[in-house]
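Shown here: the complex without one of its protein chains, the others still in place.
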Amino acid sequence: MSSATATAPRRRRLTLSRRRQLAGAVFALPAIGLVLGFIVVPIGQAVYYSMTQWDGVSSTWIGPSTWNQALHNPTLWTALRNNALLLLSVPFALGLPLAIAVLLHQRVAGWRIFRSIYFLPTAISWVVLGLVAQRFFAYQGTLNSIIHFFGFSHTNTNMLGYESTALSALGITFIFTMVGTNTMLFLTGLATLDPSLEEAARIDGAGRWRIFRYITLPHLSRFIQLAFVMTVIALFSALFSLIFVMTGGGPGYATTTMEFLIYQTGFNQGDFGTAALYGLILFILTAIVGVVQLRLIGADE
Amino acid sequence: MTTPLLERPPGREGPATAPRPGRRRVRTGRAALFVIMLGVAVVMLYPFWVMIFDSLKTEAQFLAGKGFSLGSWKALNSVIPVGQQVLSSTIICCASIIVIVLIGLPAGFAFSKLRFRTSTLIFLVIVSAMMVPLQAILMPEFVNITKLGLTSGYFGAVIVYAALGTPFSVFLFTTYFRGVPDELIEAGIVDGLGYFGVLWRLVVPIAVPAIATVTVLQFIQIWDDLLVGLLFIQNTSQRPITVGLAVLSAGRTTSIPELMAGSFISALPAMLVYLGFQRYLVKGLTMGIDR
Partner (left out) sequence: MAEITFDGVTKIFGDDVRAVDDLTLHVADGEFMVLVGPSGCGKTTALRMLAGLEEITSGTLSIGGTIVNDVLPKDRDVAMVFQNYALYPHMSVAQNMGFALKVRHESKDEIARKVGEAAAILRLTDYLDRRPKALSGGQRQRVAMGRAIVRSPQAFLMDEPLSNLDAQLRVEMRLEIARIQRLLGVATVYVTHDQIEAMTMGDRVAVMRGGQLQQVDTPQDLYDHPANEFVAGFMGSPPMNLLRGGLENGADGAVVVLGAQRLAVPPRYNASHDLGLGGAVVVGIRPEDVEVLSGAEVAGSITTRVERREALGAEILVHLSLLDAEGTSAFVVNDAGAVVTRPSTLVAKMGPRAEVRVGDTLRVRFNPERFHFFAADSGVSLRQA
């Protein structure tokens, strides 16, 4: 064996496995660069700038006391409270789609067309949906027409105009925007359910509710988890378009969420340092949800 | 609302195999089901109904609540440069998607089939980046892009969209290629290809469904986005349509019919893409937990 090694010409060329690794590194490099340069590095920068006085051009080092100061800002807590209150819409953003998906799964005549219709709003920009929602909640909007139709002709609402109701209107709009995506997820989940399972349960004498409770729902649990994570992430980071066109964060700070506060602090008040700090708080919040998501993916592999 | 609906008979069981007698009850149930679904459909179609009917009025007709006119459609282009903004949206979308696919596909191939030292760790970092919302890094990102002088054209927006979309596309391509047998790559190697040849002549053609999924999801995401276009494109004449609408709506004297007409136009391309490629969309959403 050793003599064979000795006689073989041992040129240190690029062997196949070295070529494979080299090719792998080269192919992955652009993605690594892009993510590093435009996502990872900015997180680091944000940590630094969060402790400075920064207007986007020049920064002055202040130190960790900025965090202390920021955490005593009542507006931050208003935004966080708004985010927390909006979480109340999540059960609806999951429950309604679940019900709709189960309905669609019954394959009533024309269910394919219904499916396409239900998903269609998913394609529309939240900017547009926000504009439409504004029409719905407006003083002369559809909501009041419906109320009048049911005979309360002297009742007029203007949900977006009052601090007490604006956030609810935003939440309702959010639920509407999530219906399509989540229904799609659940319907996919239902389609992967082996019909023979249901049949077996029926032969065993289980009623519809029991079949749903003990067969369908457990089967959907992974899909419900995924929908939950996606909905919460959207709640933290995708409401900007809705808020921008519907309320501009108002009245007062009634509909200012974390992400909108970041935008306002940075671009309306020019306080880049505090905005960067708020960004990090949002980052921590989503990271918590992200860990859940990674668990989900991790469980699959 | 959930409980009573679930009491309806499951459709696929059909009258023939239904263990319970009572064809009429099944039929009544199905009719009720149909009505409920129709109701849901009306709610889901509401935005389109608003856009179409409110846009087919003049400002005066809108305030009066009756009458129809094509006036706001005719005047639309003088209020906002719809054509130009749709073009901007298209350019930004296409450029971003090309970058996202060009960067994500080889990386996905590398992470699934060409493992190199530390590739697992790097993959985890990239996938984790999927969770980072733009707002979290908005300030440094904005300053970086501005300092690089990229906000004067489309480049800044395209780079930001590409950076935000790449982690997802890397994840999706990696998952997709894991389902491709290693032997296919090896067959190419034995047939005389190098790894670049394998990528270009075997992997890319096989990845067409995954490319379609990434394209559709990213198209809808980018087309519908507001924040990046708002901040990273300084030139008003290069604004995408969502920014145009949002800015228009913020104006005090905006005519609602014109706004709705513009909204409808902006919604059209994403809707068409969506209707045409629905199945790729579903595939992409459930990637990783499907099967």
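Think of it as A and B in the order they're written, each chain with its own count starting at 1.
Methods note: a contact is a pair of C-beta atoms (placed from the backbone, for glycine too) under 8 Å apart; a residue touches a chain by one contact, two chains touch by 3 or more.
Note that the structure is a prediction, hence the values are computed from the model and not measured.
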Options A:17, A:69 or A:221, residue touching the unrepresented chain: A:17
Missing-partner contacts on chain A, residue numbers: 1-2, 4-5, 7-9, 11, 13, 15-17, 19
Contact footprint on chain B, counting only the chain that is left out: 181, 183-184, 186-194, 197, 202, 205-206, 208
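The rule is simple: only the chains that are shown with their structure count from here on.
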Rounded Å distance, chain A centre to chain B centre (Cα mean): 14
Complex contact set, residues of chain B against chain A: 1-2, 5-13, 19, 30, 33-34, 36-37, 40-41, 43-48, 50-51, 54, 65, 102-104, 106-107, 109-111, 113-117, 119, 122, 125-144, 146, 159-160, 162-164, 166-167, 170, 189, 194-196, 199, 220, 223-227, 230-231, 242, 245-246, 249-250, 256, 259-260, 263, 266-267, 270-271, 273-275, 278, 281-282, 285-286, 288-291
Chain B contact footprint on chain A (complex, rising order): 16, 19-28, 30-32, 34-35, 37-43, 45-46, 49, 54, 56, 95-96, 98-100, 102-111, 114, 116-129, 131-132, 134-136, 140, 142, 176, 179-181, 184-185, 188-189, 192, 195, 198, 202, 208-209, 212, 222-223, 226, 233, 236-237, 240-241, 244-245, 248, 258-259, 262-263, 266-267, 272, 275-276, 279-280, 282-283, 286-287, 289-290, 293-294, 296-297, 300
